[in-house]
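Here the complex is missing a single protein chain, while all its other protein chains stay put.
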Amino acid sequence: MARKRRFYNGQSRKAGLPPGTLVHIGTARSGGAAIDVTVYTPDTVKEFRPEGFDQCIQPPPRPAITWVNLEGLQDVELIRRFGECYHLHPLVLEDIVNTTQRPKIEDYGDYIFIVARMISFTPEQGIETEQVSMIVGPNYLLSFQAGTAGDAFEPVRERIRSGRGRIRTMGADYLAYGLIDAIVDNYFTVLEGMGELMEDLEEELAQGPTQEILKRIIALKREIIFMRKGVWPLREVTAALERGESPLISATSRIFFRDTYDHTIQVIDGVETFRDLLSGMLDLYLSSMSNRTNEIMKFLTVVGTIFLPLTFIVGVYGMNFKYIPELEWRYGYFIIWGAMLAIAAAMALYFKRKRWL
Amino acid sequence: MARKRRFYNGQSRKAGLPPGTLVHIGTARSGGAAIDVTVYTPDTVKEFRPEGFDQCIQPPPRPAITWVNLEGLQDVELIRRFGECYHLHPLVLEDIVNTTQRPKIEDYGDYIFIVARMISFTPEQGIETEQVSMIVGPNYLLSFQAGTAGDAFEPVRERIRSGRGRIRTMGADYLAYGLIDAIVDNYFTVLEGMGELMEDLEEELAQGPTQEILKRIIALKREIIFMRKGVWPLREVTAALERGESPLISATSRIFFRDTYDHTIQVIDGVETFRDLLSGMLDLYLSSMSNRTNEIMKFLTVVGTIFLPLTFIVGVYGMNFKYIPELEWRYGYFIIWGAMLAIAAAMALYFKRKRWL
Amino acid sequence: MARKRRFYNGQSRKAGLPPGTLVHIGTARSGGAAIDVTVYTPDTVKEFRPEGFDQCIQPPPRPAITWVNLEGLQDVELIRRFGECYHLHPLVLEDIVNTTQRPKIEDYGDYIFIVARMISFTPEQGIETEQVSMIVGPNYLLSFQAGTAGDAFEPVRERIRSGRGRIRTMGADYLAYGLIDAIVDNYFTVLEGMGELMEDLEEELAQGPTQEILKRIIALKREIIFMRKGVWPLREVTAALERGESPLISATSRIFFRDTYDHTIQVIDGVETFRDLLSGMLDLYLSSMSNRTNEIMKFLTVVGTIFLPLTFIVGVYGMNFKYIPELEWRYGYFIIWGAMLAIAAAMALYFKRKRWL
Amino acid sequence: MARKRRFYNGQSRKAGLPPGTLVHIGTARSGGAAIDVTVYTPDTVKEFRPEGFDQCIQPPPRPAITWVNLEGLQDVELIRRFGECYHLHPLVLEDIVNTTQRPKIEDYGDYIFIVARMISFTPEQGIETEQVSMIVGPNYLLSFQAGTAGDAFEPVRERIRSGRGRIRTMGADYLAYGLIDAIVDNYFTVLEGMGELMEDLEEELAQGPTQEILKRIIALKREIIFMRKGVWPLREVTAALERGESPLISATSRIFFRDTYDHTIQVIDGVETFRDLLSGMLDLYLSSMSNRTNEIMKFLTVVGTIFLPLTFIVGVYGMNFKYIPELEWRYGYFIIWGAMLAIAAAMALYFKRKRWL
Partner (left out) sequence: MARKRRFYNGQSRKAGLPPGTLVHIGTARSGGAAIDVTVYTPDTVKEFRPEGFDQCIQPPPRPAITWVNLEGLQDVELIRRFGECYHLHPLVLEDIVNTTQRPKIEDYGDYIFIVARMISFTPEQGIETEQVSMIVGPNYLLSFQAGTAGDAFEPVRERIRSGRGRIRTMGADYLAYGLIDAIVDNYFTVLEGMGELMEDLEEELAQGPTQEILKRIIALKREIIFMRKGVWPLREVTAALERGESPLISATSRIFFRDTYDHTIQVIDGVETFRDLLSGMLDLYLSSMSNRTNEIMKFLTVVGTIFLPLTFIVGVYGMNFKYIPELEWRYGYFIIWGAMLAIAAAMALYFKRKRWL
């Protein structure tokens, strides 16, 4: 699995720059940035995709909710204009473009800044995470994503369009819930993907331990380390939203955030369980492996030990002493063969009874 | 032990759906859903099993307590009607049919929503858990279970019928206590089942380590991981009930919930003890195994080492040099036998004294 | 060490019974129950042992303190009468006869219910614990014990009789302190017993590792697991008594409970230290064992390796080629002996210098 | 990697001295101490480097901010004069010159005393840390560093000079933020350096385990231990600054300190991830190593086991019995060769099928 980029490449490029300096750290979206604007009321939905961001998209007043989604974060200038337009704190902008943040929530009074991480998993690539940032205002929501890993928000957009559920009748906080819920729901898919891998591993391990299995167990353990990094802090984020300390979060939405909190805990539970199970598999692997080797060595040593005295005996009668009485016997050769067979049989029996063979 | 279904199969089917969408995740009860209604006052008990749920079962006012128990959760439409009838939050309904919840308690003001997990254990199947959901209202209690693992609530029902204990004179909160207590009491049975398995394992391990025992130790360790997942969060649930923050929980019932909390702690204690004991057994297994192998290898190597010089000696007198004085001796052959026996004896003695043999 | 009964036997017998049902779980005292009543004031002491419990023993008013001690808990009917007499909650009675409780403290307003565990240790039997329950009222104290392990309260009774210390001048809370202190003091004896065992183990381990020592290390580790279960929760009990939230605990007694808390911490400290030391011993055992085996194997392999080339050489001159010039030499045999001795010496030297021998 | 100086050399030199005694513990800066004074207002900047510190540098009133940076801490007399001039507590001075402090923050009312540790990492030297102390007053900031590891504050100074960012318009608390941020930013560079080393290690480990790799894994684990010591306590420092309990920290600056807190958490996260990954690598190393050795031993033993019966057979026909019928056969020699080849082939086949070869 590719891993190099995980070791904080780029983060140090910012050292020495004044805070609030916008430096894009992460993968650029091919094809430039794309802005999707959705404005909806309980009864209407309007969607459009402006060419640039030359002038501010002013969100109409409540009950209209405006959702601006930006994919592609490499255009730092664009982000700056977003910041000016919606009066965002420079540190918020900095965190949006530096896509190495851990999940967090920050209350800036007029708006809440939320960072979460979308997680995808393929057996080949392992865990990949992509930062999703959100600004939740009283009647608008801005979302930012690199957009290289597909759009997880399409089902939410679909729900707004169709008017299914209560999404159109509620505020920006409920929309934020919808997006975070979509992200967390996705974690279950990741968990299932890893679960399938674990099942395969278990089955193969039951066949017998191989070096290949070991490598995969340890690789999976690594992936779990990276998964945990993305999921654990989200627990604090959803807990803060559930407590709803900001007036931007309505009491009704808090119940929904409690649900998300619950799901996050469930995911964490799953991750921790996987971790424990993998430790168990590692234990099983290591002892199976050593058992197997020991079995083989034991078998071979037993075989060797049976032949040693026999080789000694034939050596004895290969000696050239002038007078070795047995050599003169008529059936000496056959007698000695009989003796040797008897010795071998006795030893095999002895080893068998001791369960060494 | 069967394990496949444990890795979150199904959970991801819900990704992208609006919150509150009812998707049944879990095992369907064969024979469809069954509703059991019990209405009791201190003096009377009425039990009936309605055919469907075409119209709401309205609970009569206090002191009557109405308990509606639903077995079989696959009929999503039925659950929806329950929800409408008792004004349940869509998220509650969602959690009832998605039977992968961890134990939790949620206060919705008019009612408390409790999720617990029934646990059963057989040496063949390992730990199996089944979600039990409860809605505790002021004068009614709704309970939901998949119903595939038998009914653990029968003793409670029996107690209501017979009027034994105080159950008929108290409220829905006490009934909730009775049901949770039945679930927790069941954990002790599970613990004893696992305890017996551990005793067997210990005895067999004392006989000598085998690969089979190792597999069972590790399998039991796994089961404990799953057991913990079901039991630990219940501690928070019972603690919340003991604190009795909701007016739906009376002071009298709180004392009983304290008892349940106590039992939960005892179960957790037992689970953790088992875990520690299993770790000890694993240690013992691993070192016994390696000791045993080492003993055998040592024995065989010692035997080999005794024969090596002897084989060398007979080789010496098998050489075809023209002039080897010993070969000419009259009793050379016997002398050499004597010498070899002496060498072998000396080596055996040496190894014995060094405790290698 | 006997272990069977530790795995929760009996606990599940209660499943399905209504709460407050008295089921005795534990060992019965041979000879039936025995009641000891002690009534004392600063100036007087009266002790008697009533035949049965046909009528309530009414405690006289302060400053008299009444201590009723019951040994033998198998007579469930007797306990029930106790409960009626002193107005005890059914759950309290249930916990008294079900002697598998962990140490705890419960405030019932009129009285405090305390559960502690007496611990005894013998190298043969390992850790044995016996539940001691106490009801601390304003002017009376009820204590319940199975009474199979001897009476640890005799020194306290002796102190009351003799009037030594302040026990006669203080309340039932101080008497409770005296009893708990007696239990905790006993833990030190247990710790010393285990300490002696550990010293013996250490000394023997220093002699050399044996499979026997391993078994004892792991058995001791197990005992520590059971010891911890009895001691850790007592910390919370004594901490609660030290905080003295109930009016039944006087400020003067709280200072004494602080002392007991301190002792409990000291015992926990000791237990944890033993645990760490045992882990260290296990490490030492395992590496000593593997070192020892490796040493032996190395020695034997080195010996084997020295003889292999020699055996090859004598084989060479045992060949029957028509023309092997060395065979014709006058002193060929002696030359070859010299060569072989030289080779063996060189190898031995080489191995010695490499520290393999 | 050099390590000696890490074991608290020097700390004990202070034993027995009265508190507040200034004893320099750490490395002296070659070339003596250097003082850099920067006085700035939103519009002006003045920088100068006084020769000594014969008279106090009195900070002009707000909005001017005075930053006095001292490099080189060996001149204890100079520090004392600093202390007198700015009315610093003797314990503060003691901590400034004893450069073995762990990161901490202490509020002295008139000023805040902050200790952080600059960290540098080279594969050769490992982790090196240098103490940076700061006194944050209402309109001045004093910073102290040993100055042996280069000046990490130059970018901040540059920003003041150029007037970039908001630094010139804000108070001494924001300057403190700038300096701490510079230190924390530097940690990312360190993390990347370690990350590169880990990648190299991983790649080499994938090639095959060597003793050299093991040493480097364990050395890196050590470095992480030292890194943690410098970073973990900084979390509490930045958390205290974010909470902003002192009036010396303005609300505006608190948002920036929250950012620093975030970065610190990110660094800690990275360090902990490295730790987990290294543990995984150690596991992989150990099992790979033992696998490899087992593979070789198995191969050799198999080869040996094939030759043992063959050697026995040729021994048989080297016996000198008078009557061994096979020896008389015309093609005996060739038959025996055939038999031996057959036996060897059969054994090889058997071992191959059992996957031992």
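First chain written, first letter: the chains are A, B, C and D, and each begins at residue 1.
As a working rule, a residue touches a chain if its C-beta (ideal position, glycine included) is under 8 Å from a C-beta of that chain, and two chains touch if they have at least 3 such contacts.
A quick note: this is a predicted structure, and the numbers were derived from the prediction, not measured.
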{"item": "Displayed chains contacting the withheld chain", "value": "C, D"}
{"item": "Which residue of C:R159, C:K215 or C:R235 touches the chain not shown here", "value": "C:R159"}
{"item": "Absent-chain contact - pick from C:Y40, C:F256 or C:Y333", "value": "C:F256"}
{"item": "From C:T41, C:Q74 or C:Q266, residue that would touch the chain that is not displayed", "value": "C:Q266"}
{"item": "From C:L17, C:V76, C:A219 or C:M297, residue that would touch the chain that is not displayed", "value": "C:M297"}
{"item": "Subunit D, residues in touch with the chain not shown (by the definition above)", "value": "3-4, 6-9, 11-12, 14-21, 89, 91, 94-95, 100-102, 104, 106, 108, 211, 214-215, 218, 221-222, 225-226, 229, 282, 285-286, 289-290, 293, 296-297, 300-301, 303-304, 307-308, 310-311, 314-315, 317-320, 324, 326-333, 336"}
{"item": "Residues of subunit C (touch criterion as defined above) contacting the omitted chain", "value": "155, 159, 164-167, 177-178, 181-182, 185-186, 188-189, 191-192, 195-196, 198-199, 202, 255-256, 258-259, 262, 265-266, 269-270, 273, 276-277, 280, 283-284, 287-288, 290-291, 294, 297-298, 301-302, 304-305, 308-309, 311-312, 315-316, 318-325, 356"}
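In this section, only the chains that are shown with their structure count from here on.
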{"item": "Both-way neighbours, i.e. chains that touch subunit B and touch subunit A", "value": "none"}
{"item": "Cα superposition angle of subunit A on its copy subunit C, in degrees to the nearest 5", "value": "145"}
{"item": "For subunit B paired with subunit C, centre-to-centre distance based on mean C-alpha positions, whole Å", "value": "26"}
{"item": "Multi-partner residues of subunit A (at least 2 other chains)", "value": "290, 297, 301, 304, 308, 311, 315, 318-320, 324"}
{"item": "Category of the chain touch graph - line, ring, star, complete, other", "value": "line"}
{"item": "Chain-chain contacts as defined at top", "value": "A-B, A-D, B-C"}
